[in-house]
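Take a look at the structure below.
All protein chains of the complex are present and in place, except for one that has been dropped.
Up next, chain A:
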Amino acid sequence: MNQRTWLHAWLMLLPALVMLLAFTHIPALSTLWHSLYLPARSGEQAEFAGLDNYRMLLDDEVFWQALSNNLWYALGTVPTSMVLALVMALWVNSRIRGRTALRLAYFTPTMLPMIAVANIWLFFYSPEIGLFNQLLGSLGLDSINWLGDPDWALPSLMLMTIWKEAGFFMIFYLAALQGLNPDLYAAAALEGASPWYRFRRLTLPLLMPTSLFVLVNAVLNAFKLVDHLFILTKGGPNNATNLLLYYIYENAFAFFDSNYAATLTLVLLVLLILLALLQFTLLERRIHYR
């Protein structure tokens, strides 16, 4: 490549590169830097702490609880919302009456801001007058303190998350389904393949690229989405619903320990990178891309 095209290439890359550096890479490096210091006391220089913040993290019970909460939260929401998304997509992709209205209905939770969603569900989950408890009451069952009971709080959040996320993932599955060649299904039908056989041998494998994309996004969202915690539980009761990102927020803006928050952020970042790598390496080889 000659000098001119080389220069052109870099000039073309420059705007995106500046944005990426300014808002992603430099903050990441500065987070790493911050995590190696103790919080500055008034008027004094921040003291270099080495790996002290990381040692503190290993001994921090709340961190371990938040991590385990978050893993359960991911495990509880990701597979369920993906299966639900696929089922809904298959349904609204079939020739049924009013499927446009149905698609819109499924997609509505995605369009609502998380805060609004949380407010709606706060009403569902209210201890005395909430929708769910009224339903239980009409069946003659004892009411449950959905968000106040440490055993019920996290599952309650999961249910709401699934409700919100499934419609979003459905859109990806729906787009992928509509991109499939109908001749393939005609050919399979003529070959005597049953609907279940067609689903297992055609639809599922042909949707694998979409599934990987959705999986990566769903896992990221399970660690990223914490808006609803501010409305519903604030991480309580007794940290039963505390998730990593919310714990980072607490440390930075409630406890004003931005250095420890930086440490936690770095750990979360490494965790997400590892998860993404794991998903890609496990699934990539088994996926057929067109």
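The criterion applied here is as follows: contacts are C-beta pairs under 8 Å (C-beta built on N, C-alpha and C of every residue); 3 or more make two chains touch, one makes a residue touch a chain; residues count from 1.
Here is the rule we go by: contacts and distances are computed from a predicted model.
Hidden chain, UniProt protein name from the list "Dihydropyrimidine dehydrogenase subunit A", "Aromatic-ring-hydroxylating dioxygenase subunit beta", "Rod shape-determining protein MreD" or "ABC transporter ATP-binding protein": "ABC transporter ATP-binding protein".
Considering the full assembly, A:Leu202 is the residue among A:Leu136, A:Leu202, A:Ala252 or A:Leu271 that touches the omitted chain. The missing chain, though absent from the display, is touched by one residue of A:Leu102, A:Ile171, A:Ala188 or A:Val267; that residue is A:Ala188. In the full complex, chain A makes contact with the omitted chain through residues 181, 183-184, 186-194, 197, 201-202, 205-206, 208, 288, 290.
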